[in-house]
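Mind having a look at this structure? Questions to follow.
Removed from the display is one protein chain of the complex; every other protein chain stays in position.
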Amino acid sequence: MVKLAENRYGKSRVRLVRVKRHADRHDLREWTVQILLHGDFESCFTDGDNSKILPTDTMKNTVYSLARNSSADCIEDFAKELVAFLLSRNPQVSAAEITVSECTWEHATLSGKPHPTTFVQASRELQTTTATRARSGAAKVVSGVENLVILKTAGSAFTGYIKDALTTLPETRDRLFGTAVSANWTYGVGDSTCAELRPKIRELLLRAFAEHQSESVQHTLYAMAQNVLDHVSEVSDIQLAMPNKHCLLVDLSRFGQDNPNEIFVPIDEPHGYIEARVTRE
Amino acid sequence: MVKLAENRYGKSRVRLVRVKRHADRHDLREWTVQILLHGDFESCFTDGDNSKILPTDTMKNTVYSLARNSSADCIEDFAKELVAFLLSRNPQVSAAEITVSECTWEHATLSGKPHPTTFVQASRELQTTTATRARSGAAKVVSGVENLVILKTAGSAFTGYIKDALTTLPETRDRLFGTAVSANWTYGVGDSTCAELRPKIRELLLRAFAEHQSESVQHTLYAMAQNVLDHVSEVSDIQLAMPNKHCLLVDLSRFGQDNPNEIFVPIDEPHGYIEARVTRE
Amino acid sequence: MVKLAENRYGKSRVRLVRVKRHADRHDLREWTVQILLHGDFESCFTDGDNSKILPTDTMKNTVYSLARNSSADCIEDFAKELVAFLLSRNPQVSAAEITVSECTWEHATLSGKPHPTTFVQASRELQTTTATRARSGAAKVVSGVENLVILKTAGSAFTGYIKDALTTLPETRDRLFGTAVSANWTYGVGDSTCAELRPKIRELLLRAFAEHQSESVQHTLYAMAQNVLDHVSEVSDIQLAMPNKHCLLVDLSRFGQDNPNEIFVPIDEPHGYIEARVTRE
Partner (left out) sequence: MVKLAENRYGKSRVRLVRVKRHADRHDLREWTVQILLHGDFESCFTDGDNSKILPTDTMKNTVYSLARNSSADCIEDFAKELVAFLLSRNPQVSAAEITVSECTWEHATLSGKPHPTTFVQASRELQTTTATRARSGAAKVVSGVENLVILKTAGSAFTGYIKDALTTLPETRDRLFGTAVSANWTYGVGDSTCAELRPKIRELLLRAFAEHQSESVQHTLYAMAQNVLDHVSEVSDIQLAMPNKHCLLVDLSRFGQDNPNEIFVPIDEPHGYIEARVTRE
């Protein structure tokens, strides 16, 4: 005999562009939404009974319909609205989990000034949030950033590690340190809005990365997490995942040349991978 | 005050091609390995002390050195060897987690016969396994398949679902059902080897998908999981994730044509998403 | 003063799934179509006059409408139908260029037999064709294959090349030779249909690759092209592009191990790249 242990379902990659037309400028947002529902869906799996199934096509329609009426101007508020709407209309749903990611469009700069109705997609970096709520509980909001690609050319060393018969890596007090940060932080209580906190947290991450005397990826990851927790009381914990995107120093001595930390080969694979979650004591 | 709550680190995307040269033919395997270690690494994060850090570069070397000596001819055995090796040599490591994925190379068929030393990369499908072991425990092996792209043109319906003000999807008793299956099953005790069980499990998944009278993705997902658990006693549970890769029937009536379930637009986004874990009672 | 020198426009990535429902089995085809038109469009560019512009949205509709009525069962015939249709209905168009690519769906094999209505996407390989015709000329059909990923573990050497101060590559009489072939051949006159010739040409490419004693990628590329031209009179020329997807022999001597051509690191970048066109004299 077998049984259903866990399940969830929903709609992924619902893409949305929203334009707000102000007198002096337009605002442009591009969001990608994922909806996942938990609930009493067992009869669908075991008996083919769809009577408790909200079609994923309807979820897609819901995103667009709500977006039209929504006053949310950050992804966190829109995610919370979607959670509330789906729970209120679907008694068979026990918990809803909405993830929204935003890709960055900036006003084009012409002669140093932003053009009011023209936009440039500035970056591959994504701003993200996941709002989850069980029917009987409070909403949990985890916001983050994906693919924040950064590199520092000073202040990074890696020495003092374990050496064994399989070690070939030389120690260095001066290396390039490149990564693509994925950060996810949990909001607790506080007075500031998510829209206010996001740029502040992003800059705290960047500043710690920039100013840290790094002895390892782990060492700097912790400093970045600590900088956020030290300066933003609204954040209760933060998880960081940081691949070590290696830049290998090219051996030019074979050609009679030196290479004073100037010419590197960036490689995509293999890469180191470090992740940790840092909380308040 | 902040503290380190959780952490792990390792090396990703260590790629390996292994050739075995038999008298009458060669065997070719291409594996991609990920190593993740848990352990007593707190001083590295908080103090920049690398004395307990096995460099991820050494992990990479370990993969190649072990592969040369290994007699493993399936990814599960190689993953378990790597776990054992890393735990035995690194007392600071409390648990090791090794994931290996294999992409499929088949002997090229010429005039209906396999050529002994020429290979074709047959598919995007990946065979996967993750072996994990804490220092004091037994190894857990979860094997699976990624990106098994399948589609059925008969035996799939979707009716009887919730209708509300946001519903626009028409019911259908005859639709295309396409998906890209991700499956992960846990091995318990039994007499068969992983190498013997894998093709059997894959065919059980395919057969259930093919023969099921589907009332929904959920309904068929469950039938596929049940088919594996019913016929392979070595599997203790199975998790399936199945996006609904929609093929939309084109409305040709605008051009005075009918469309008797013949012409469809396949779309990548948005897509439905269903996942569940099925266990033994 | 500036002027329009060249232009073309059309629709890309029009995706289509077509199901033919026979009594004993279904056939499934997935095609992606690109339409490009040349013609008298200058006033559109210079004056914003759209009176000669067939909207790309209409081109998309055309693909679906024609697919419903078409009896084409290979991509070459469908491409030629589209060319003829567009030229006949649009006097402002001087030439049309249609590219169709097909991804491979095979009937799922269960207990050794093909299931009539269930399909597996077998490969990343694409079958392609481009049909072009100027209003006053004959159609030209160039068919091909993209991403035919193959590797041979015997019969490949690379020696006798130029050595200079920047050479570090060692010569070898026994290396792995992996590539992802892009082939494009032009059909001339002949009795066989494109549908008959395609599998024959593909096997001729594979056989030459497999059986050739390769002194370089160039050497084998030429043998593959020659094999097609020698055996298929309907092909007037063939172009092949073959990246050299290097597999680097791992130096295990650092760990006291030998490596008798057994353990390799496959790398995606950088890669060698060789292309040539071979014709009849």
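Letters A, B and C mark the chains in the order given here, with residues in each chain numbered from 1 onward.
Assume a contact is a pair of C-beta atoms (placed from the backbone, for glycine too) under 8 Å apart; a residue touches a chain by one contact, two chains touch by 3 or more.
The structure presented is a predicted model; accordingly, all values stated were derived computationally and were not measured.
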**Q.** Of C:A23, C:A138, C:L166 or C:V189, the one touching the omitted chain in the full complex
**A.** C:L166
Q) Which of these, C:P114, C:G188 or C:G272, touches the one chain of the complex that we don't see? A) C:G272
Q: Mind listing the subunit C residues that contact the chain we can't see here?
A: 1-15, 34, 36, 41, 44-58, 60-62, 65, 89-90, 158-162, 164, 166-169, 213-219, 221-222, 225-226, 229-230, 237, 243-244, 268-281
Q: In the full complex, which bits of subunit B touch the chain not displayed? Write them out.
A: 165-166, 168, 254-256, 268-269
Q | In subunit A, positions touching the absent partner | A | 15-21, 26, 28, 30, 61, 64-65, 67-69, 105, 108, 110-111, 115-124, 148-155, 176, 203, 206-207, 209-210, 247, 250, 252, 254-255, 257-259, 261-267
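Operating definition for what follows: only the chains that are shown with their structure count from here on.
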(Q) If I average the C-alpha coordinates per chain and also across every protein chain shown, which chain's average lies closest to the global one? (A) B
Q: Farthest from subunit C by Cα centre, which chain is it? Let me know.
A: A
Q) Once you find the CA centre of subunit B and the CA centre of subunit C, what distance in Å lies between them? A) 29
Q: Could you put a whole-Å number on the gap between the CA centroids of subunit A and subunit B?
A: 24
Q: Please work out the Cα centroid separation of subunit A and subunit C, and write it as a whole number of Å.
A: 38
Q. Among the residues of subunit B, which are close enough to touch at least two other chains?
A. 15, 61, 65
